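The structure appears below as structure tokens.
Note that one protein chain of the assembly has been removed; the remaining protein chains are unaltered in position.
Now for subunit A:
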Amino acid sequence: MSNTHADTVSYVRDTMLMQQDPPSTSVGVVGWARGNLFSGWFNTILTILSAAFVLWLLAGIVPWVVSPTWNASSLTECREILAGHEGACWGVIHERWNQLLFGFYPQELYWRPVLALVLLLIALGPILFADFVSPKILPFSAVYPFIGAWLLWGGTIWTPVMAALGFVVGYGVFVLAQRFIVPGLAFLAAVLAALVWWLVIMPFALPDLARLIPIGLEAVQSRQFGGFMLSITIGVTAILFSLPIGILLALGRRSDLPLVKWLCVGFIEFIRGVPLITLLFVASTLLNIFLPPGTNFDIILRVMIMVTLFASAYMAEVIRGGLAALPKGQYEGADSLGLDYWQAQRLIIMPQALKISIPGIVSTFIGVFKDTTLVSIISMFDPLGLANAIRADSAWNGIYWELFIFIGAVFFIFCFSMSRYSMYLERKLQTGHR
């Protein structure tokens, strides 16, 4: 600058500068590669070394994966086809894929779990993609749990109908009782009424109803369930129920009412303090001791309850984190407008707290889904349990990698989808800087 100091002090700009394009070397593919791969000699060397390492890995893996053993019917046959070369034995997947997906479910009834899965996706549509799917499907989403369960287990249609009616009875009692007592007590009365319906009236009325109006599907026993069908059934149930229960537990833990607070804290800390396997053992063996003799409380239902409770405790803590991250001003803003507690929670607090917690919530979901493989410990045939069963067959004795790669890949597809969905949701809910 050649100006004198005095000139710079009294400087006045008479024209404002126009916006200009950035230099071409800092944008596009070239700009990206320069900035990220070849910025300086050290990074250039690292880039080349990394590329070489990746190529070396692929050179080892790809020939093993691309192996012409799809139609082999035993490990010995695979070895004959490969004739001494290294290679995967994919025949096991070809022969046993239906078992890995459906367990010991009767083959002629495979359409039922498939239909249940398709209907599940339809039912989830308006919940997961509210922007694209009409909310008119929501009533179907509400009754889906009963349809889905009926398709999977079969039996008389009156079981899901009566189970659904339990909720109607509960709701009716709630509406009626609210006229006479405070909402909290009315809710308690509704829960009691529903329990009486399910545990007393339903077992009493079901056999007669089924005999009088015999509509139903062929019944499938719980021990015939297996493979990914079992994982998805348990996983989806736990995921769907753990979120609302987790929200209630998180709110309860922050409650001003000492009884509610300590109940929630006690529940969360107890469940989180115990390994899931312990809870599963309780579900499979101990629970029978506490139930009246002769009751046949379905093993999958028991496992679902345990996994749901386990996931709820974690969910509660994740959501509590989201609640704690909200500024106090949001509560005060809601309060100052005269919103009551539940309105404030539903309209102001939860939408924001859940949004903050999305990554944690989805991590918990993914964890729960993968934890369903633990049921193999209590001799249920989840994919991993089936892998052991398949290897016990003399034709496939000694096969490891192919089964686990297949199981891993399917799990990865599910978990990665959940992860991508959570990122989509976070972007969708982004409403500018706070």
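Definition applied: contacts are C-beta pairs under 8 Å (C-beta built on N, C-alpha and C of every residue); 3 or more make two chains touch, one makes a residue touch a chain; residues count from 1.
What we mean here is this: contacts and distances are computed from a predicted model.
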Options "Phosphonate C-P lyase system protein PhnL", "Multisubunit sodium/proton antiporter, MrpC subunit (TC 2.A.63.1)", "Arginine ABC transporter ATP-binding protein" or "Sarcosine oxidase subunit delta": UniProt name of the undisplayed chain = "Arginine ABC transporter ATP-binding protein"
Residue among A:S39, A:N98, A:Q343 or A:N388 that touches the chain left out of view | A:Q343
Give the residue, chosen from A:E80, A:D208, A:D298 or A:E332, that touches the chain omitted from the document.
-> A:E332
Per the touch rule stated above, subunit A touches the missing chain via residues 327, 329-330, 332-340, 343, 347-348, 351-352, 355, 429, 431-434
